[in-house]
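The complex is shown incomplete by one protein chain, all other protein chains being positioned as in the whole.
Each chain carries a letter (A, B and C) given by its place in the written order, and its residues are counted from 1.
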Amino acid sequence: MIAFWIVALFALVGALVVVLHRNPVYSALGLVLTLFQVAVLFALLDAPLLALLQVMVYAGAIVVLFLFVIMLLSLEPEKRLAAPFPVAVAGLVLAATLGFGLVVSGTLPLRSGVPSRLPADFGSPESLATNLFTKHQLPFELTSVLLLVAVVGAVVLARRRS
Amino acid sequence: MEPYAALMASFVLCGIVAAVMVCASWILGPKNPTPTKLEIFETGNPPMGSLRGMRFPVKFYLVAIFFVVFDVEVVFLYPWALIFRQLGWAGLVEMAIFMAILGAGLAYVWQVGALEWD
Amino acid sequence: MDLAGLPPEYPLGLAAALFAIGAFGVVFRRSVIVVLMCIELMLNAVNITFVAFGRELGDMAGQVMVFFVMTVAAAEVAVGLAILLVAFSRRKTLDGDEFASLRG
Partner (left out) sequence: MEVFFSLAKIVVAFVIILQLTLLLLWVERKGSALIQDRVGANRANLFGGLLPFNLGIVNTWMADPLKLFHKEDIVPTEADHFLHWLAPFVAIVPLFVTFAVIPFGDVLRVGGYTIDLVAAPIPASVLFVLAMASLAVYGVVIGGWASNSRYSFLGGVRGTAQMISYELALSLSIVSVVLTFGTFDLQEIARAQGQLIWGVIPAWGVFYQPVALILLFIAGMAESKRAPFDLPEAESEIVAGFFTEYSGSKLSVFMMADFVEIGIVAALVTTLFFGGWQVPWLGREGFQFPGGFAIALPSLVVTLLQFVAFLVKLFVFCWLQILVRWSLPRMRYDHLMAFGWKRLLPLGLVNVGLTAVLVLLFDGWTVK
């Protein structure tokens, strides 16, 4: 429980840094902090494999790409941080509504018929892998198409620029 | 002790030692800053202008983008490798299709010369 | 550290908060790159709910979905940043409002 509160605290701090810091490099580092805490949370929630892959994919690859782009474009810290005032207020209201709604729906009693005890190997890497490769073959194969499109798209866009 | 608790303890220990090592000079060393010392090193010349505004060739971004895509591909390989014996030939075919599609991506990237660093 | 006792409400609450912060950032920030980061935040909030509910329902499909969300996030970032590079080289800015005239 203490572990959860520490995780939650750092995750929220990281998220606020992402949203509020003027310097995009700090935003990216705040994102790393949050993502790392989410990984720890996964480990707490019986998903050890996802925790490690989260660090590898998000922290190790995606945010590195962000940092790379920020640094190579040598972006300045923004002078005008935010949208005009009404938009900011609208955003705040939207966020508050969303957050409130999600909290309410999240804390509603879950439907009955839930197994009260998890199987012993729940969340083990083996069970995740078995589920992925025996019950979700089609999404898995489609993923490769998605990645193919992404790589081709990136190349086409980047080459058009030069 | 739980393995994860041990890991956390390890993080804490390493973090403390690393912090002490990083700060050692600041604590132990002399503090005698002069304007020249605090300048950025450019082989003895006065630094010319700011770094900000310097631009880089597009190849660097492309490498990072390819890395993200192929890293995700490898991420799918780990669980597959773990239970490969249970999956048998079906698993091999499954992964072969996946790899073939991504292999086409690699071939395309190679073909258009996005991997060249002339 | 008895983690079995972590009730799902706590991670779900955290996910809601992260999602709200992310959504706020998408509306609030001008810089497109930060907006992309905020979208990552929101995706992560969704991932947390997947894992938390999957654990509560004893169903591994929740974790499998996180796998796919990660893939989609990676593809989205790759293409998104490539678009951003093109846009930056044309406009010399990353201000989202300036891209309003990009269509056509």
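In the analysis below, a residue touches a chain if its C-beta (ideal position, glycine included) is under 8 Å from a C-beta of that chain, and two chains touch if they have at least 3 such contacts.
Given the structure is predicted, the values throughout are model-derived calculations rather than measurements.
In the full complex, the chain left out of view touches A, B.
Take chain A: the residues that touch the chain left off the picture are 25, 29, 32, 48-49, 52-53, 55-56, 59-61, 64, 67-68, 71-72, 124-125. Take chain B: the residues that touch the chain left off the picture are 1, 3-7, 9-11, 13-15, 17-19, 21-26, 28-33, 35, 37-43, 47, 50-51, 54, 56, 60, 63-64, 66-67, 70-71, 74, 77-78, 81-85, 88-89, 92, 95-96, 99, 103, 106, 110, 115-118.
The criterion applied here is as follows: only the chains that are shown with their structure count from here on.
Among the other chains, B has the CA centre that is most remote from the centre of chain C. Set side by side, the interfaces A-C and B-C show unequal numbers of C-beta pairs in contact, with more at A-C.
Inter-chain spacing, taken between the CA centroids of chain A and chain C, is 5 Å. Residue positions of chain A touching 2 or more other chains, listed in rising order: 3, 49, 53, 57, 61-62, 65, 69, 73, 128, 132, 143, 147, 150-151, 154, 158, 161.
In chain B, the residues touching two or more other chains are 4, 58, 61, 65, 68-69, 71-72, 75-76. Listing the residues of chain C that touch chain A in their complex gives 1, 3, 5-6, 8-31, 33-34, 36-38, 40-41, 44, 47-49, 51-52, 55-58, 60-61, 63-64, 66-68, 70-75, 77-79, 81-86, 88-89, 94, 97. Contact residues on chain B toward chain C in their complex (touch as defined above): 2, 4-5, 58, 61, 65, 68-69, 71-72, 75-76. Residues 3, 43, 49, 53, 56-57, 60-62, 64-65, 68-69, 72-74, 76, 125-126, 128-130, 132-134, 137, 140-141, 143-145, 147-148, 150-152, 154-155, 158-159, 161-162 of chain A are the ones that touch chain B when the two sit in their complex.
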